[in-house]
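Every protein chain but one is kept in place in this view of the complex.
Moving on to chain A:
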């Protein structure tokens, strides 16, 4: 093991009374934070509470309006991301910040390429990149691969490697696990444990409380831009944390569900032998009206790829997709949408959002004809319907005229899901619908999905969180390495059994 980078237990960073305003919003309104060397300090708070803004102040991306930052007990100013890096603060942002056209290695060392006399040392760069990817448990990602070709999780790993490449004394992770599946999370936590053992401090943001129990040491809770709980122990009861975050009691249990009573013949989706070379092969399943089918599997198992192929966003090499008895044209999203299929995609920024446009425009994007008369938009109705939907999903602030860009990550996710909730689909494909969404809004979203199913919509759900798949679905499909392993009613599966299947592939006898 290396020399400790910091004296264990010493106070590395104190932030006090931090205020940051954006036009019309006080994102931070007096926040305090204290981070010690060698600890994992968790930040908790609802969507829009100000977590990402706080860490952007810390990483030099935003300048605070008021407040004091002390680093190693001396006043410090993080005037730019570069300055923060030089002091020893590295950040993994919530939204990926990679250059897609560059390779993995080039992204990892972007801005601080190892060089001699101005010439980049490409060999060294690659070797170090390979080493970092190995440390993250992914030696198979070649340092020369173009980042745009990696999946969301692959990109997340690269962004992680980039933070590690700096030998920082404080690493900030803003929802690093939102796109990761169980095994990736384990890998990440191993890396975090190594880091803290070396005395590196980690500021960790997540909406998954169980993760905070696993790796957190202390917790700071934010609510509406203020600190409402500082330096709590990581084993503070859930109810207390949730109460602090939301000021109310939230039951995180999955809503109770009436047994599905629709006629067995009401088959909405039939997928037959669907294959895409190198992604998945021979995938067949059906979904009935009013049924929720969950797909569990690791990242890279081909779940998102299957959904996108069913939706026509990718062209199948073989196999058929039939919706309501009619075969869909291969590789045509327009045909799928016309047949009543909707897909809330995995990557909100690149695949779903018009960041510069108003929330309402984003929400109605898939239902333009329904919100117009004779080709003319009905703006008043757009605003009204978006507002109603987003109030249910607890968008903060619930203003349909604001640009999507100005919302927090979890709130942007709500906009993505809302788009398909306002369109009346017969088949809804949800790819990680709760990515980055906080506990309270999540419960609301589950309720909405159940309502949809009750009204006869067929739902296919992909989620990295096994409890979510089990709790929400009627039937669960398990995928591993591009193949469908098992199919079983959700109530006959346990979390452990599913994890076992997706990881080892041992066919558990039920």
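Criterion: contacts are C-beta pairs under 8 Å (C-beta built on N, C-alpha and C of every residue); 3 or more make two chains touch, one makes a residue touch a chain; residues count from 1.
As a working rule, contacts and distances are computed from a predicted model.
Hidden chain, UniProt protein name from the list "Fe-S oxidoreductase", "dihydrouracil dehydrogenase (NAD(+))", "Cytochrome d ubiquinol oxidase subunit II" or "ABC transporter": "ABC transporter".
Residue A:354 is the one among A:87, A:354 or A:499 that touches the chain missing from this view.
Here the missing chain is touched by one residue of A:299, A:328 or A:417, and it is A:299. Set against the missing chain, the residues A:132, A:343 or A:430 yield one that touches it, A:343. With the whole complex as reference, residues 22-25, 52, 56, 59, 61-63, 81, 93-100, 138, 140-141, 148-154, 157, 278-279, 298-302, 304-305, 308, 311, 313-314, 333-334, 336-338, 343, 345, 347, 349-358, 361, 365-366, 368-369, 371-372, 375-377, 399, 401-403, 405-406, 409, 419, 481-482 of chain A touch the missing chain.
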